[in-house]
Structures are given as C-alpha cells and as structure tokens.
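Missing here is one protein chain; the remaining ones are kept as they sit in the complex.
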Amino acid sequence: MDQIEIKKLLENVAKGEISVEDALFKMKMQPFEEIEGMAVLDSHRGVRQGMSEVIYGAGKTPEQIDTIAHALYGGGQKTVLITRMSREAADYFHKDIPFTYHPDARIGIAGEKSEVKYSGTILVATGGTSDIPVAEEAAITAEVFGNKVKRLYDVGVAGIHRLLSHSEDIMNANVIIAIAGMEGALASVIGGLADCPVIAVPTSVGYGTALGGVTALLSMLNSCASGVSVVNIDNGFGAGYLASMINRMGEK
Amino acid sequence: MDQIEIKKLLENVAKGEISVEDALFKMKMQPFEEIEGMAVLDSHRGVRQGMSEVIYGAGKTPEQIDTIAHALYGGGQKTVLITRMSREAADYFHKDIPFTYHPDARIGIAGEKSEVKYSGTILVATGGTSDIPVAEEAAITAEVFGNKVKRLYDVGVAGIHRLLSHSEDIMNANVIIAIAGMEGALASVIGGLADCPVIAVPTSVGYGTALGGVTALLSMLNSCASGVSVVNIDNGFGAGYLASMINRMGEK
Amino acid sequence: MDQIEIKKLLENVAKGEISVEDALFKMKMQPFEEIEGMAVLDSHRGVRQGMSEVIYGAGKTPEQIDTIAHALYGGGQKTVLITRMSREAADYFHKDIPFTYHPDARIGIAGEKSEVKYSGTILVATGGTSDIPVAEEAAITAEVFGNKVKRLYDVGVAGIHRLLSHSEDIMNANVIIAIAGMEGALASVIGGLADCPVIAVPTSVGYGTALGGVTALLSMLNSCASGVSVVNIDNGFGAGYLASMINRMGEK
Amino acid sequence: MDQIEIKKLLENVAKGEISVEDALFKMKMQPFEEIEGMAVLDSHRGVRQGMSEVIYGAGKTPEQIDTIAHALYGGGQKTVLITRMSREAADYFHKDIPFTYHPDARIGIAGEKSEVKYSGTILVATGGTSDIPVAEEAAITAEVFGNKVKRLYDVGVAGIHRLLSHSEDIMNANVIIAIAGMEGALASVIGGLADCPVIAVPTSVGYGTALGGVTALLSMLNSCASGVSVVNIDNGFGAGYLASMINRMGEK
Amino acid sequence: MDQIEIKKLLENVAKGEISVEDALFKMKMQPFEEIEGMAVLDSHRGVRQGMSEVIYGAGKTPEQIDTIAHALYGGGQKTVLITRMSREAADYFHKDIPFTYHPDARIGIAGEKSEVKYSGTILVATGGTSDIPVAEEAAITAEVFGNKVKRLYDVGVAGIHRLLSHSEDIMNANVIIAIAGMEGALASVIGGLADCPVIAVPTSVGYGTALGGVTALLSMLNSCASGVSVVNIDNGFGAGYLASMINRMGEK
Amino acid sequence: MDQIEIKKLLENVAKGEISVEDALFKMKMQPFEEIEGMAVLDSHRGVRQGMSEVIYGAGKTPEQIDTIAHALYGGGQKTVLITRMSREAADYFHKDIPFTYHPDARIGIAGEKSEVKYSGTILVATGGTSDIPVAEEAAITAEVFGNKVKRLYDVGVAGIHRLLSHSEDIMNANVIIAIAGMEGALASVIGGLADCPVIAVPTSVGYGTALGGVTALLSMLNSCASGVSVVNIDNGFGAGYLASMINRMGEK
Amino acid sequence: MDQIEIKKLLENVAKGEISVEDALFKMKMQPFEEIEGMAVLDSHRGVRQGMSEVIYGAGKTPEQIDTIAHALYGGGQKTVLITRMSREAADYFHKDIPFTYHPDARIGIAGEKSEVKYSGTILVATGGTSDIPVAEEAAITAEVFGNKVKRLYDVGVAGIHRLLSHSEDIMNANVIIAIAGMEGALASVIGGLADCPVIAVPTSVGYGTALGGVTALLSMLNSCASGVSVVNIDNGFGAGYLASMINRMGEK
Partner (left out) sequence: MDQIEIKKLLENVAKGEISVEDALFKMKMQPFEEIEGMAVLDSHRGVRQGMSEVIYGAGKTPEQIDTIAHALYGGGQKTVLITRMSREAADYFHKDIPFTYHPDARIGIAGEKSEVKYSGTILVATGGTSDIPVAEEAAITAEVFGNKVKRLYDVGVAGIHRLLSHSEDIMNANVIIAIAGMEGALASVIGGLADCPVIAVPTSVGYGTALGGVTALLSMLNSCASGVSVVNIDNGFGAGYLASMINRMGEK
C-alpha cells in the first residue's frame, strides 16, 4: 500500500465511504504494506532501472525454472535472465516465448533482446581462456541490463604487453570487471592503469595452491591499487549486476 | 618523454638539427618514456579528478611523512590525505601548513579544506560503535575527495528497526559503505534495501571465531543481496576512495 | 544390574539365601552394572520424555536400518525416526509396519504418527529455498517428538520485508530454528527480533567462499544478537531435537 | 504506532478532527513506527522478562561505561550488568550507586542484587581451572537474570570419575553450560549424561593446536551427543543469557 | 653387504683368494653397503621382530601387488600384509599361495596365518560403527604382527556407560588404540582411564565441521589426558604397527 | 563406596541391622561410589607406577603452585614435577623443601632427586638448538619418572651426517623423542633408522609458513616412516610422560 | 613498432615525406608498439633460447590442442610440448606430424625429438613411486628443452640409505628437482647433501592431513637446508622449465 493508496483510503474514510472498522481491517491485514510497499517499490525498481528480476537456476528443477520464467514474462517483464542454468533445463524450457541459451556462461535469456540504454562501456577482462565462462556470465548479465560491453580475454599479466596494448580500452571504460584465477594479479595491474571502478572476480581456475579460487580472492582483496573491490569466487553475475548499477550512474 | 617532447624531437629531426640516428638512440634509450608519459598522465589524473596523492602512513617514520606531505603541498597539491597516521607522527608534523588530525580515524589532512564537488551523497553505516574508526577513515577520505557524507553509526542488524528507521537515507544515497565486524550481516541487509552500489568493509571487531575480521569478510562475500562488493578488512580508505570514484560518475 | 535386581539380591541376602561373600562377588563381578543400570534409565529416558531412539541412517546398510527399526518398533517404541535415510533404504524397508518417507528431508518414519504433546510452537525459518531439505529434517524431527511446527521458508535478509511481515510468528514462537547458508545473516536478524532461544543451523548452500557452510557457521557464531546458539552444518536433526528439548520445558 | 493509535487516528479522520493531509503526514512521518513500536516492545521486553540491558565493556572507555550504567540505573533499571569490564573501568566507576566487581569474570554489577526468579537450576561446568573466568562470566550473568546457578569446576574428562560423581547435579539441572578449552570433550560427555539442553562454550585455553579455542569449538560442534549447541569462543555471557532464556521457559 | 659377508671377504683377502684390488672394487662398487648393510639389517629386522615387509596397496596396480607379494613370499617371508588393497586387486591375486581378504579393512594377507607371539593385549576401541573399517585395519595389522587383539567397538562418549562397563579391558590392555571421528573425545576419556600408552586415530567419519577428520585430529592432539599420541587420519595400519612395536617391548 | 564398604553393608543386611530398602537407597544414592573408588585407584596409580602427580604451572599463580607442591610433598609424594613454571614462580617458591629450577625447560622439581628405575634408554633428539627448551622439558620429565635419557641435540636433516654419525644411539634406544620445528623432517628420518617407537614433537620454532609449529606437526603426521606418533606442538612434557610409559613396559 | 620501423619513420620525417604532425599521430596511436615489439622479442626468446612455446592442455578441447600444436609446428617450431594432455586428446591428435604421448606424465610431444644442448645434468628425484607422474612431467619437460636428465625414483627419507647410496648423482647434478608428497622431507635431505639449486615440487600424494599436497608444500618452504625453492603442488612442468633455465646458465 503506497502513499497514494493510503491517501485514497483516508479520503474515503473522511467521505464516510468506508467505515473506520473496514479501513482498520484493511490496514491491519496488510500491517507491513508500508514495508510491503517498499517491497513493491523494490519490484518496481527493476522495471524503472532495468534491473529486472533474475532467476538463479542452481538448485531449481527445469520445471521450476520454466514456470517462474514464463510467469515473469507473462507478468510483463520483457527480459528474464536465468543464471547457472543447466543444459538440461535449457532443453526442457518451453520455447513458446523467445529463448536463447549460452552454454559457456550457463545463462538463459527468455523474452526480448535487451537494448543498450547507457552510453558508458563496461570492460570485461580475463587473465586466461579458462576464465571465459565466468566472464561471459558477467558480460551477458551486463548486456541484459542494457550496457555496452567490451570483451578483453586472455590478457593475463605473465605477458603484460598483451594487456598494455589495450590500454586505450582500459582508459575509456566506465567500469571494468577483472576476472582471473591462479594468482589473480590482473586486478592489481588493471587497477593501476584505470581511473574507473574495478570489480575483481576471482575464479576457481588453477590447481594445488590455487585452492579453488581462494588464492585469487586473497590476492584481489590485497590489491595495492585503489578503486578495486571484490565479489565471490566465480560470481560473474554479481559483477555484471554491480557494474550495471555503477554504469547507470553516469546517465543521471 | 611526453607528447610535447616527442613533437620537439620530431621537429628537430625535420629541421635536420638532430640526425635520425641520434633521435633513434634517444628514443631507444628511453623506450618506456611513452609509458613514463602515461605515468605523468597518471599523476595528473589525481589533480584532474580530485583524486589527489595519498600518503599511506603505516611503516613510514614521522620525518618521512612530514617531508612527503610538505613536498606534495609545496608542489601544488591543495589537500594531502595521510592515512594510518600515528599520534606521534601527527605531533611531529610541522604546522607551518594547515593541518588537522583525526585521532579515531588515524587520518591527518594537510592543506586546505576540500570542498564538496559532487551532488550525490555517500552513506557510511556501521554495525556497532567499535567499527567507527574504520568508518571515519572511509568518511573522511570521501570528504577529502569532495563528497557529501552521511554517517549512520551503530545500526547493526540485531536491532533491525534502528536500521529500518533510516531507510530514507539508504534510499537516497548514491553509494553506501557498509562497515561491520562480527558476523557482518549489515552488508546483506543494506544491500537488500538499497538500489545503489554497496561497498562492504569487514572490520576486525569481535573475538574468538570473528577471526580478526575473516568471518565478516566471508559473510560479506556471500551476501545474498546483489550489488555488494567487498574490500580488505579494516580498509576504510579503500572504501572511501572507491565510493568517491563511483559517486563522481553521477556528475558526468 | 538395575534397582530391581539389586533389591532382589539384597532380599536374598536378608533371607540368608545367598551369602555375603557371594553377593559381594556378584556385585564385584559387575562393578559397572549400576552404570549399566543408568544406561537402562538412559534408554527409558526416551520413552518417558518422548525422546525415542533415533536411527542415524548414514553409513548403515538398508538391511541394518530395516532390522534395527523393526526391532525398536517390536520392542514397544511407537515411532522410530530414521535420519539421513537414502531412497534405496526407504525402498528396501519392509512395509509390514507403518512407514512414511520424506525424500527431501531424507527422513523415514516407522510406526504410528506422533501426536502433538506440547502447546508451544517451534518456528523453522530458512533463508532460501535450497535450505529447505535441512529445514524439513529439523521440522519433521520436532514433529515426531510431539511439537507443533510452523514453517517459514525463503525469508532471507536480502529482502528483509519478507521476514518482517512474519514478525508475529517470530514473537509467538517458543523456540526458533534459523536455517541459512551463504552469509547466514538470518540468525542475527531473527535473534534481534525474537525473545526466545534461537537455534542457528548453517547449511552447505552456496559456492566459492561459502566454503561448504563454514562461512554461515562463523557468521552465526558471531551473531550480534543474544540468545543464539549454533549446531553443526546441515544438522537439521540436531536442531529439531534440541528445540524439542527446550519446548518441552514450557510444559513442566 | 500500534493498532489502537491507528484506530484513533482513523476515528479522528472520520470525525473530521484531523484532515486527510495531516493524517497522511503523520503516517508518512512515522513510516517505521510499527517497527519502531516493535522496537519499543523490544526495549520493554527486558523489563518484562528480567532481561535488562547489558553493557558490553570491551572497546568502551571507563567514562562511557560509567555514564551509560548510571543512565540505565537512573532510568529505572534495577540491575545493570557490565561484561568485559577492565579493572581500570571498575576503579573509575562512581560508587554513588551500589556496585560490585568480579575481577576474574571481568564483570561489574551496578544496582541492586538480583533475586532468584526461576525454580530451575543452571549448572555451569568447566573442564579445567583455567576455564573458570569464562564460567564465572556465564554464572554471574545467569544469576543477574534471576537464576539459581550450581558451579561444577575442573571436572574435565581426563578423570571421568570427577564428572560422574556429580551425575546427580547433571540429572537435576534445567540447563547445563559446559565450558572447556583444549579438546572440549566435556560437552559430549555431559551431553550424553544429561536430558536437558547443553550449551557448550569453547574457551581459548590451551596452546599449539588448541588454536585459540577453535579446536574446542570444532569438537563441540561435532558432539556425538544430541541436545548440544555452541556459542562463540570464550562467550560466557552469551551462554548465561541463553541459559536464562531457556530456564525461564520452565516457569511459564 | 652385512658383517658376515664383510668378514668372509676379509678372510678371503687374508687367504689370498681374492686380490686387494678385487676386494676394493667390490666394496667400491657398493660404497653404501655398510649403509646397505644397515638396510639389510632393516629388512632382517622384520623377520627378527615380526615386523615383516608390508605392501601399501594404494596407487599400485593389481599386477604390481600380486608380483611383489609373491616375490616376498617366495623370498621366505611367511606372511605378507597388503594394506589399502582394492577388491579388484584381491580378485586378481593369484591364489596359488594362501590368501585372505578383509573387505572392510581393505587388507589382504598372503601366506601363513601369523601366530600370537606376545602375551600382552592390544585393545582396539572405536567411538562408532562407522569407524570400524579403520579399526579393523589396525586390529588385523596388529594380529599379523603377532599380537592378541581385543575389539571394543561403538563405545563413544555420548553414552559413557558403554565405555565404562568395559573398564576392565581398558585396565588390562598393554596398548590401546582409540579410534574416533566427529569430536574424537574417545581418546581423552580412555586416556584418563588407562595407565598404558594410548594411540589415537582420528577418522574421517562425520560431516560439515568434522572437516574430514581434522576436528577429531585436533581434538586428540589436545587431549587433556597424558599418555596419548596421535597418527594420521584413518591411519589404522600405522596405529597397529606402532602398537605392536610397543607391545613387543613387554616381552624383552 | 569401595568393596570393604559394600561388604559391610551386605553384612549389616544379613544381620538385619539395616533393612533391604535402606541398603538399596544407600546404594542408589551413591551409584558412582565404585567409580569414586576407581578414582582412588587412579590416584594410587601414580604412586604405584612412578607416575607421580604433576603440576601444570601455566595459568597458576606462584602462590597456588607453591601451595599445591608443598601439599603433595607433605602428603608423601617424593618428587613433584612442575611444568611451564615461570621464573617468577620459581623465585617465589618456599625453599624449605628441596627445589631445583631448570629455566630453559621452565621446569621446577620439588623434593628428592628421582632415581633411575628402568634399564632402557630414552633418546631425545632435536633438529636445532632452538628446539632445546622443549627437549629439556621432555628429557627432565622422563628423568623425573625414573628413566635414563640420552640427549642428541642439533642433528637436523639439513646435515644428515650429523644424525647418521649417531646411528648407534638411535639403534640402542628403547624409545626416541624426535623434536623439531620448521619442516619437522627429523621424525621421518629417525623413524626410518630406528626400530623402536618414535614420539614426534613439533615445535613452534620457525617463522612465516612455519605457522607456529603447524607445518612441523603436519609433516610429522604424514611421516613416511612407520612407528611414529605425534603429540601437540611444544608438548615436551607429554612426550616425556608417554616415553616413560613405553619404556616402563620393557621392565615388566 | 620496432626499432626498424621507428628508424624508417624518422628517416621519412627527415626526408620531409611525412609531416611532424602525422609522425606524432602515428606514434601516439601506437603508444604500446614498443612494448608490442618487446612482445615480439618475447616470442623470439623461445626460439633463441630453446624455450619453445608450450601448450597447457588442461581446459582445452582436443580440437583446440590439435589446432594450436599444428599451427606452432607449421610456423617453424621444431618441437611442441603439450602438458596436462588427456588420453582422449592424444587419441584425437592428427598424426600427420610426429607425435609421442606419455600417458603417465600426461605429456604429448609433437614434432622432432629434441637434442641434448647442455652438458650439465638435471637430477629428478622422488620420495615414492606415486610421485612418478609428476616427476615424469618434470623430466620430459627438461628433456624437451635440451637437458640431460637423471631419474632417481622412490628414494624417500624413511629409508635414508636408498638416497645416500646415490649421493654421487646428487653431487654431480647441476640442478636437482626433489619431488615428494606426504611430509615432503626429501627436499630438506637432498638440500643438505647437494651444492646446487634444488627445486622442490610438493605432490598431492597422501591422505588425511596430507591435505592434498599442502603439508608437503609447507614442509618444503620451511626446509632447514639452504638453496631450496618451491613451486606449486604437482607442478612438474614448472620445475622442469625452471631447471632448464638454470642449467642453461652453465653453458654461457
């Protein structure tokens, strides 16, 4: 129940069109509508800001994903992003609505193609080729939310020239997502070159003391460059979502 | 060797005042001057963007801090931020230039007061009172870089109403810095309420299994809310710097 | 040697039917029978308190589970709870006695349905849908031991209003079991709202730095709310058992 | 704003005594008063339940502690518990109100002595003598909240008979707080003997692989006995508070 | 080259049956035969002490195990113990020599049955039934080396009376192997009851914070009882071998 | 209630001086007196076996240590070992009874010098000179319990010949205590040379990745040599006590 | 833009064939071509030094490996090393160019056999037989880069004589690669015997507290012998590559 609805209710009480008891009941029945209203704003937020509802596919059955996605699409959401979606769930998905599946990124997109809404560019860079699935999750997420994305893959610091030869891209980006496993040094080097926020994504790429991404995570948290923050291991979606949030600010 | 120097060199070659061989030698001898030039841009970047040079005081002697700060100020930087500055270093500091010391935040500011440059607000929230020193490091850093800062201290999730009663501040912020030790749940709850980027700062507050901030860090990295990223334990400066970078984008 | 046996022995000594020496020898030979007797009391304890014997199914063969459960039922225990029971073991189970299987919770119940014995309510809340199997293990355990259970699933703190809209349930509970993976913040928020004991159950839900539940565990141990204690990762049974123990106290 | 206040407001609107705009403003101005009201209940809760406000002394100056404690006492709270209070803070404390200091437990109590309110007994047991400070923090906390406390110190499992000779105490307790460092086996053994909730408190007692209490914590979380839950390392207060909450249930 | 061989060589030199050069060459060719001799003693040691050569089956092919075992048996070793032997390797084994396979303990024994050589008893105790495979590895190893073994399974501390009812066995043992997963408290309780060396074996039994046996290991290393030492997680063979070494001392 | 008391009780029952009910009650009231009796045996055990009571000095005040030691000595114990005794406690100690203090090992010995009781030798070896305090704790403990001790210090594996040149000592020992920090390889090498039990003691010697002894501990637990078991980091006393237990077996 | 190109550009400026502005633009447009040129040197480096390009097979499809290897061979590289190559990829590989596959080491070699280029010997030693796959990865890598390799397998420190009997090999090596799992003591012992650089490779061989190679790693990092450095767990290739780099120095 938002302010306008409350105002109407109060006016109706003033006009005698609704009894005090009924009005009380209505408000009692929705005691958290102010908060619920906040939640409504919350769900409106997506539409207003292009941050539409996202389905986290892991731990959901193909049937559940299919049902929720169709419900969201049916409910007016133009594009529905499904992350961590298995091939099996993608195969099961009823294709009566537009649907694309990105097997590398394990992302499904139901509904219309999203359009570019923001002028700034999000740069997605990876240390190696094995980091690409996480990078694609980030890049596609950002694209679905209306961002231009520039991909810069396999520019790890062991051959620093590969990275430096793209310094113009780094300079021109509004936000950079730096994705790396192993020692995760990419985030520090990019952080030192860039003058925009850098979101570092450690990946579980590597073996032995890579510790499933913990080494890259620790490395990124200790970046000697300023302007770098970190998300969970392999969390491409989180990085893409946050990058979109930041990029959107440039439009205000 | 910056563009102007290269241009001069080329002009001299064109005029025949320097031989091709000598010019080549000069460029060969300084093969990285273009990069050095980039470094010049780099140091210019601060001035241009309000991201002036910062002195990390830890591990530096009072003499060193004093010398560097005076040199930067003498070199034209209007405001010099000194983080992790000990009381001893602050006492030693030669007060022939304006100087303020914030003992809680262990921050010293030499030079002129910085003015507010950006219209957006950075909200700095803490879970408890023990997190305030880290919060002040973040808040003062953001202020020095020209941001309006709103402080919201001791709004930990154990009494969720304290936090909710400030939801307007949360809604109005451009960037939020959520600072908490112990279980670090503040970042998730704020992340769920806000529609702007949230920078989570774990603090070393707590005992036993707080593990010196590692628990809060892990908690924040696993936030179930989107739009949250994390910096190192107790890294108030890093959060303030990044928040300023993001807030600046709203001005473009 | 239980009290009845000791009494008989003493009577025989009194009657002169057994010599002091022989009686002494008998007691000496079984110096721990009193303790063995305590064990008898121990096993009686379950019957008296509704805490009937439970079969931990993990690491037991379908045959073993079947045999033990039938033995317990045959021995007079009205309801036999079998936790961590595989689908295979459930299929194998001889259905000559009443039997229900809950595949999500991996719980089997042999024997009669348990009745509600206590007036208080145990609230079982989860942060997400992936935590439900652990929650069901807790909830069904509590029900088998005679408790009323109220389920509140998917009320994670990222959308705090979902949780707050159920604050009446939280206020009315006698004991709350708060189950969450990832950052485990649910326990702190509920702990701040409730005025009854909160048993926190970390789950292995999440990826990367969720560390298989360790992050949620650490978070819960550091809860800034008082009245919260923690059990092992994914230990729904333990939480349900303890909750029942506490709820029973309200009946005394 | 509770239901009665809302009803009155609505009646006033119906009567025309307050304009729709003013009513709307009032509700808008206090959008979180329902929650704020819950918070009021929250602060009332203490008075109603004997769970009076507690001051966590760590990280607070002697002046701050003194001020807060006097304010609470002045505000009508009969007994003010101050945990983790340094000797220095105790010396500083203005003795114009009754005050006792327990140096071992680092607890200060300002105000009247608390009376026993509940008939059940809380048993506080420790593995060794070095665990006693944590035990006293738990015991005194429980006493301040109106509980009878039975202390059973230095009954570690290495001499199991010491523990067993007190099995009557174990059997008679309503709640048991089992406190141990090193290998923390006390919780399991007591858990196996008792038929009431056991709150396990790992302590930082030990050296080398005791890992500052982590070993005892892990051990307690893996207790093979049911009915055991765990709080943070050295968290005597948390255990005493929770034990009081549980013990209170027996009075309902 | 052992002492007897060296003596013979020297005698042959003395007799002139072998030239100094040839003798030197023979010794030069085997410059570490003294050490090699020590090794010979080493391999003799087994025969003399009943510590015959053991084949560690993990990482060896069925063919390799078969070949080595037959070679050892052919070379005069009466009993060949094969640990961590897969069912597949056992099936493959050529049964032209006596062979027994213990699937639980994953132990194969080729050759004659070993006889009891020492009068003392080794007690093998486990906390639960899931620890039995490790216990059998320890017990069978000890038996193969000529020890009498008493098994005491499923006497975990959660039901302390089960353990205490066997205190006579504990008092009578020469060495005790205490095997437990989860919180590993068995070692401490037995260590407190026994007056003989206790070898603690943590097992990987448990889930969540059992951490694959690390919790039990840490617990055992911090045993508050004296006389307890620890071997690697699940290392039943190591415990059986060491127990045999200690038990043998009673025979000297 | 010991056997004599039980016998008396039975006689009284036989004589009719006490009723069956009263006798039963008496036994019921003291169900653990047999265990209490076992505890008596337990405390006798020390005297009988030369394992006299030991005072663990850490966490005890000089006064407490002084009082307990005098009480034990006064109570008939000829030698009282005090481990982890500070210099301060040693200075405080009342010298009205014989007293020696070993500052390196932080051991105090009150009472008579202990005599050698066992013919076997315990070898105490260290990797470096920094391990000597732990080694002395082990060696003196073993001596106090009546063992002959041979010290072999600074024979770390980096200069393997130093160790090998003492192989006769290794061969002749009944038990070996191998003490090392850093990589702890000494235990493996000695374990490979010896044919007696080896007790490995990791020390906290080293820096960085020595992790305060954890590295040496892990190394020792994974020793490729059989017959090696491990005690807690820096636990010289535990090793000396266990070594004495094993050495004593050779005397039976 | 390499030196030759820059020289030409300068000559054109001198000749007036290109304007200063155009030349400046050209250099500005390719500010990293000098670095790109360095990259060219980088790729030349392999040819010049015998460090030809290597394909890391993990995470690459059989098709990708096949294509890259043929491209490198077609591009003039005589020998192409493929590490972590699956059997499947080896089977897929088009045999129109010479190809050998080492299943143990999971290494494929496409192209000509490499010749020995350096006179020094690299010694590859392992603690056990299970370490051999890692050792072969190291040994074959070193051979492909033109080194003589001496293999010394299964010389673990538990039987120190096995290692010592090969001390001549240790003395004669130019570089030693010491490979071991479990407690990793081999590196220390070899480091103490050798007077050349020792590259230690921890392996994931072992169970329980071997922690997947972390124990061996920690042990090797804390080697009490000087001249030892460490690479990642199971990183045979890295050790072989580095050993070759060091061995090559002896040829200068």
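Which chain is which? They are A, B, C, D, E, F and G, in the order written, and residues in each are numbered from 1.
Heads up, the rule we're going with is that contacts are C-beta pairs under 8 Å (C-beta built on N, C-alpha and C of every residue); 3 or more make two chains touch, one makes a residue touch a chain.
The structure presented is a predicted model; accordingly, all values stated were derived computationally and were not measured.
Engineer: Which shown chains does the hidden chain touch?
Structural biologist: Within the full complex, the chain left out of view touches A, B, E, F, G.
Engineer: Counting contacts across the full complex, list the positions on chain F that touch the omitted chain.
Structural biologist: Spelled out for chain F, the touching residues are 129-130, 159-162, 164-165, 167, 205, 207-210.
Engineer: For chain E, enumerate the residues touching the unshown chain of the complex.
Structural biologist: Counting only chain E, the missing chain is touched by 3, 6-7, 10-11, 13-14, 16, 19-20, 23-24, 27-28, 31-32, 34-35, 37-38.
Engineer: Need a quick check: the contact residues on chain A for the chain that isn't drawn.
Structural biologist: Its contact residues with the unshown chain are 127-128, 156-160, 164, 182-185, 188-189, 191-193, 206, 208-211, 214-216, 218-226.
The rule we apply is simple: only the chains that are shown with their structure count from here on.
Engineer: For the homomeric pair chain F and chain G, should the interface be classed as same or different, according to whether the shared residue numbers exceed half of all numbers used?
Structural biologist: Over half of the interface numbering overlaps between copies: same.
Engineer: Quick one: chain A and chain D, Cα centre-to-centre, how many Å?
Structural biologist: 41
Engineer: Quick one: chain C and chain D, Cα centre-to-centre, how many Å?
Structural biologist: The answer is 25 Å.
Engineer: What are the residue numbers in chain G that touch two or more other chains?
Structural biologist: 31-32, 35, 159-160, 164, 208-210, 214
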